[in-house]
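Every protein chain except one is present and positioned as in the full complex.
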Amino acid sequence: MSARRNYMRLEFASRSENESFARVAVAAFVAQLDPTVEELAEIKTAVSEAVTNAIIHGYPDGEGLVAVTCTLDGDTVEIVVEDRGCGIEDVELARRPMYTSRPDLERSGMGFTIMESFSDRVDVISRPGEGTRVRMVKRLQSSAPTFD
Amino acid sequence: MSARRNYMRLEFASRSENESFARVAVAAFVAQLDPTVEELAEIKTAVSEAVTNAIIHGYPDGEGLVAVTCTLDGDTVEIVVEDRGCGIEDVELARRPMYTSRPDLERSGMGFTIMESFSDRVDVISRPGEGTRVRMVKRLQSSAPTFD
Amino acid sequence: MNLAVEAVQVSGVVVARLRGELDHHTSEAVRECVDAALEEAGSPFLLWNLAELSFMDSSGLGVLLGRYRRISQQKGKMAVCGPTAPVRRLLELSGVLSIVPVYDDETTAIAALREA
Partner (left out) sequence: MNLAVEAVQVSGVVVARLRGELDHHTSEAVRECVDAALEEAGSPFLLWNLAELSFMDSSGLGVLLGRYRRISQQKGKMAVCGPTAPVRRLLELSGVLSIVPVYDDETTAIAALREA
């Protein structure tokens, strides 16, 4: 198993220019598991949602750090997106389809719904004033079987 | 100036699979400065050299962490590649063209020479037993002028 | 920027052609370009040509739905044509396809928008 375990961590300034960088970097890392084109598109989209949320909602009035960690274990990808921004008061409400606290920014409120559709599992831990941690786990159908 | 400043940090396991991930990630980050195709190829190659060295020479007998930080400031790219591996006894000797401590691995000894050719400045700080830090600075010709 | 946008008028319909990746960072440019074109045309008929859009996330949905709201108030119509597989999936998943019709190409879409 350990031969198929791999790890990376990414940290960057919460600037919107970095949204595309973050999803390309995660995709380049996950590429070693030979995902299908569709799986890779799902991962890029889910990462884009979580990273954009950290940038817009986590740090609404200034620059902070966003961290993305990615662990590959066998055929499973785990992605954690973290910020130390303002946090979420009510996580259950935030996860509802179409809910957004920023209609003024024309947000669609579909970010969490998309993360959920495109991964097998999404956990959100958030504390107001301390920050937010979104963990997504996805098992790839395409990965070669592990012989060990 | 600060509007053009951007920062990212990458950490990953010293596995050879991650060489291509590291250079793709740096290239995706630097892309926001609109480098020429040639500049981007130079940056990818220089990063590949430093990261490969950390993996092969820094951690010859096991896995460790490699860190790459990249700072964009105006038209200047600064890339730092660090490991906490075995370090280099004699940095001056190591930097000589064609010098390699691992001819058994068919290394060409051209890594540092390539980093120097493809960037404007290369600094190496290393302490035996503690690790190595390679800093490369490159000014892009192609960047749009900064008005501020 | 990894997105290019142009908005042209074809037979009274504003056609917005997007190429590249539509995310939060690139959404502002799209909003500005399309709103200016709608203003200038004075027509509430809008077609999104997404044939060359390789990536879109929920920020893109926000842009589409924002224009949709505005156009509906003016009793206009909005459509989408040519979405690539990942973009189509996002439109489906988010329910956009149940309120906005999708066509294969610009010509068919423009004809359909004018018919109403």
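The chains carry the letters A, B and C, assigned in the order they are written, with residues numbered from 1 in each.
Convention: a contact is a pair of C-beta atoms (placed from the backbone, for glycine too) under 8 Å apart; a residue touches a chain by one contact, two chains touch by 3 or more.
Note that this is a predicted model, so its numbers are computed, not measured.
Asks: May I ask you to name the displayed chains that the omitted chain touches in the full complex?
Replies: Among the chains that are shown, those touched by the missing chain are B.
Asks: Specify the residue from the set B:17, B:34 or B:78 that touches the hidden chain.
Replies: In the full complex, the listed residue that touches the missing chain is B:17.
Asks: Among B:56, B:91 or B:137, which residue is in contact with the omitted chain in the full complex?
Replies: B:56
Asks: Residues of chain B in contact with the chain that isn't shown?
Replies: Counting only chain B, the missing chain is touched by 16-17, 19-20, 23, 38, 41, 44-45, 48-49, 52, 55-56, 105-111, 113-114, 117.
The rule is simple: only the chains that are shown with their structure count from here on.
Asks: Moving only from a chain to one it touches, give the least number of moves from chain A to chain C.
Replies: Contact-graph shortest path, chain A to chain C, evaluates to 1.
Asks: Which chain lies the greatest distance away from chain C when centres are computed from Cα atoms alone?
Replies: B
Asks: Among all chains, which one's averaged Cα position is nearest the averaged Cα position of every protein chain shown?
Replies: The chain sitting closest to the overall C-alpha centre is A.
Asks: Residue numbers in chain A touching 2 or more other chains?
Replies: Where chain A meets two or more other chains at a single residue, that happens at 17, 20.
Asks: Indicate the residues of chain C shared as contacts by at least two other chains.
Replies: 2
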